[in-house]
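The other protein chains are all here in position, but one chain of the complex has been omitted.
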Amino acid sequence: MKKIINNPADFVDEMIEGILLAHPESLRSASADHRALVRTGAPFAGKVGIVTGGGSGHLPVFLGYVGEGLCTGVAVGNVFSSPSSEQILSATESAHGGAGVLYLYGNYGGDVFNFDLAADLAELADIETATVLVSDDVVSAPKERAADRRGVAGMVFAYKIAGAAAARGDSLSEVARLAEKTNQCMRSMGVGLSPTILPAAGEPTFTLGDDEMEIGIGIHGEPGVHRGSLETADRITQRLLHEILADLEPATGSRIALMVNGMGATPTEELYLMYRRARQILDEASITVHRPYIGEYATSLEMAGASITVLVLDEELTKLLDAPAYSPFFQQR
Amino acid sequence: MKKIINNPADFVDEMIEGILLAHPESLRSASADHRALVRTGAPFAGKVGIVTGGGSGHLPVFLGYVGEGLCTGVAVGNVFSSPSSEQILSATESAHGGAGVLYLYGNYGGDVFNFDLAADLAELADIETATVLVSDDVVSAPKERAADRRGVAGMVFAYKIAGAAAARGDSLSEVARLAEKTNQCMRSMGVGLSPTILPAAGEPTFTLGDDEMEIGIGIHGEPGVHRGSLETADRITQRLLHEILADLEPATGSRIALMVNGMGATPTEELYLMYRRARQILDEASITVHRPYIGEYATSLEMAGASITVLVLDEELTKLLDAPAYSPFFQQR
Amino acid sequence: MKMVELRSILERTLQSMPAHADELRKLDAALGDGDLGITVSAGSSASREAIFALPQSADASELLMAVGKAFSTANPSTFAALIGGGLLAAAKTVHGNTALDRADAIAIGDAVATRIAERGKAQLGDKTVLDALIPSLENLRGNRLGSPDSPNPSDSPAPDAAEVLDAMIATSHAQIDATTGLQSAKGRAAWVQERSVGHPDPGAVAYLRFLQELRTHWSR
Partner (left out) sequence: MKMVELRSILERTLQSMPAHADELRKLDAALGDGDLGITVSAGSSASREAIFALPQSADASELLMAVGKAFSTANPSTFAALIGGGLLAAAKTVHGNTALDRADAIAIGDAVATRIAERGKAQLGDKTVLDALIPSLENLRGNRLGSPDSPNPSDSPAPDAAEVLDAMIATSHAQIDATTGLQSAKGRAAWVQERSVGHPDPGAVAYLRFLQELRTHWSR
């Protein structure tokens, strides 16, 4: 296991310590164990709070999307593990500005159980909450069971849209509606070229031959839907985009946001090769990329691989997507 | 070789095609082969142009630092190889707004020979140029031969400072002075945990045992100064910072910019572990971090590893470092 | 069984669980994210410490509350949340008890299973821990393996605890084998779809290992 770490058991806490040391103007601790973080200055009176959370190992997801025009707070779990309901509750309390709190996170069993428990506790504390689960990974369940799909890089679009809505003062139900609409309007799919290694486990979650890739991979080290032989950038891009478009069925002439996301070890150069091919395919389908997002937005530690996310935009989503946002990990002007 | 690429020979050209498709509002081609790029809207009348360049495989270096408050143009070589003098000349012509052009790049033989040749050609075209070589890698040559040292991630600070000076209208000699001062005031050092693979070569540039690291590594796949056994994040950070501070000898009470740079495959989480330890050491030495830069600023394809850069600030450098900057790959507000 | 004896058996059982971490990591890695080893080892250690921290006067309900809370928060994965939540629900069934008999054990098992099914929206055959847990409770009720509907046969003497545990282990084992060929319908394992076929459910195996360790420490 080749990692720049100390004691694996301290990995997450030391990372958080580093982040709080680096970005005090943006983030502050909201619990004694520092596993709940909120924007410096939170809560914001009259504004809906957005709390997200999940396992560590996905930077910038999750805590990197706490910022202006983004989320208000986050609960940070161990690597690939849910935060506890107490940690989520701490983030909730510090994010609540009187207008309620949206729980916005990826659809994973552990997270769902803990967020639901936190919602029960928040209710006891008279904090209104709503929950929107992101379930954008197109191959993780068939279309009939679309709600069972897991959340991957599309979470970033949900944060962006919901965060902009909350920033302009939308109500909790309206922020939740827009987050849910974002989820309905997007799909993602990824491939993995190498496995990931949990610091505490020290072993790769799976092994891959020199010329193999995992197709339909998530971001928690779980294997993909099937294994195939390694393909060219063009073919991989076609494969991902084809599955996404077949499920999403965007109308000709659609405007979209397109994300080409690196899983961790894949060089940025390679992501631009994928973007190039994606643009060729989309141009042919008369689909316009309103805004590209190319880089590492949701990672899986040192996994090599990439995912594509397509979000179909309408007027209301475009406006929110285009709003400025700022966090130490994500800037849009 | 596990890469998301097509024909290795097309790697750089396809990458540039993707970048130009993605960021037309920021970058435009300045040569028929698209290997010279400049800011959309360049040249800027009356402003000093800054042209950088070098091999590919280092994103965001080099072309990612063409932007507002940064460089004006770039010549893009093949992976880890210099651009040609013609390509540099094309970037120079399109970056020249009448106030001359600064060549600002890392100290590498191939680049130096080609930039010098381009300067000769620019002179024939009546474009005044000045050259500042970045040579921040502390272990690549002893202090007596500091000018022989190679340029690594510290280039980013040189771009930031010189770019801000050019943006406010400083003269060529002043922009060059500030770039050179930046170079004098900073040092970098890195470790590599895994080698890198040139797409066209298909083989790792070196092999490393499971518990080994290369100490004093550059960003072109060249081995480091020596090999050691893998250490903890704390020890690696101490090792790098110790060499840097011993050579730089900052006064107690200094204010610095601190960069913890990922080489490509190393997760952001691990960089924050390093930042944490660096802050402990610096706090003890009464050195204040004015501004942290933590992330991938200068990479070496899929290499795992990290580097630290320290830039000692004074009033004039602080002002320029704090100025806003914007490119598709680097934002500071 | 008195609290003091129960605590001692539980402490030793929990202490031996981390030895199964690597097996569980591997099983979970094949279907999910490989963190079940950590969930079970960290959860067992935390639970053990929670028991130590309890006053000697603690009743069975307090014990289950402490263990449920510790197990669910140590590494709050799906399995942690479901088992931990199940134990919290079970705590209510033995309020004030300072000893547990078989009827209490049945009530606890039923409460855990019911709560997991509720929260996980899972049923028998979804290839989860429930596929081992629910059938094994029939052995606790005194029913014979494979005939969960038949009443406790009155013609055979009531089996002792060790025999019951042996039967539960055998049932769990058989159920894991029987469901290995199925496709996982819940949790992370469902996302790999057809590829889950042929791999035993890691949560069910964790339950089996717990029963086996309990059996080992019961007799001593």
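Note that the chains take the letters A, B and C in the order they are written out, and that residue 1 is the start of every chain.
One rule holds for everything that comes next: a residue touches a chain if its C-beta (ideal position, glycine included) is under 8 Å from a C-beta of that chain, and two chains touch if they have at least 3 such contacts.
Worth saying up front: this structure is predicted, and the values here are computed from it rather than measured.
Shown chains touched by the hidden chain across the complete assembly: B. Checked against the hidden chain, the listed residues B:G49, B:P83, B:G305 or B:P328 yield one contact partner: B:P83.
Per the touch definition above, the residue from B:G218, B:G264, B:G295 or B:P328 contacting the chain not shown is B:G218.
Touch with the hidden chain on the side of chain B covers residues 77-86, 108-110, 113-114, 116-117, 137, 140-141, 148-150, 198, 200-201, 203, 205-206, 218, 220-226.
Rule of thumb we're sticking to: only the chains that are shown with their structure count from here on.
Chain A and chain C have CA centres that are 33 Å apart.
Each chain gets a centre from the mean of its Cα atoms; for chain A and chain B, those two points are 29 Å apart. The distance from the centre of chain B to the centre of chain C, with each centre set as the mean of the Cα atoms, comes to 56 Å. Shown for chain B are the residues in touch with two or more other chains, of which there are none.
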